[in-house]
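In this view, the complex is presented without one of its protein chains, the others remaining in place.
Presenting chain A:
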């Protein structure tokens, strides 16, 4: 994990390379919308993991919704729910490595989610819910 972090620090890659390495899928993905199936999978995962870890969604569910869609988007494009709140030189390599696949190592070890999907109750941004409906997700991310 430490080595992983340092990998990020020294990663050198030109702009286009990560895109080139990105796995390509036969279907042209809409640039902005992850598949309903993946959104549902990540929605359920998020609810379950919040309960399991004793964490709560952000009081602004819009944040939760965007992150869930981001995870779904990565699941579609990379095959793994890579954290959408980080910048990667090579997303495919990161997804394969796994450190930042949700739930990421910092979350599993220390309940740290800088994406604000899973917030401990003492966090000022934490709400009191561990559920989010598909409608809530759609509503709060409409027009993105």
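In this section, contacts are C-beta pairs under 8 Å (C-beta built on N, C-alpha and C of every residue); 3 or more make two chains touch, one makes a residue touch a chain; residues count from 1.
Simple rule for what comes next: contacts and distances are computed from a predicted model.
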Among "Thioredoxin", "Very-long-chain (3R)-3-hydroxyacyl-CoA dehydratase", "E2 ubiquitin-conjugating enzyme" or "Eukaryotic translation initiation factor 3 subunit I", the UniProt name of the subunit that does not appear here: "Thioredoxin"
Given A:50, A:78, A:95 or A:113, the one touching the chain that is not displayed: A:113
Interface with the unshown chain - residue positions in chain A: 8-9, 11-16, 18-19, 32, 58-60, 62-67, 69-71, 73-74, 84-87, 89, 106, 110-117, 119-120, 122-125, 140-144
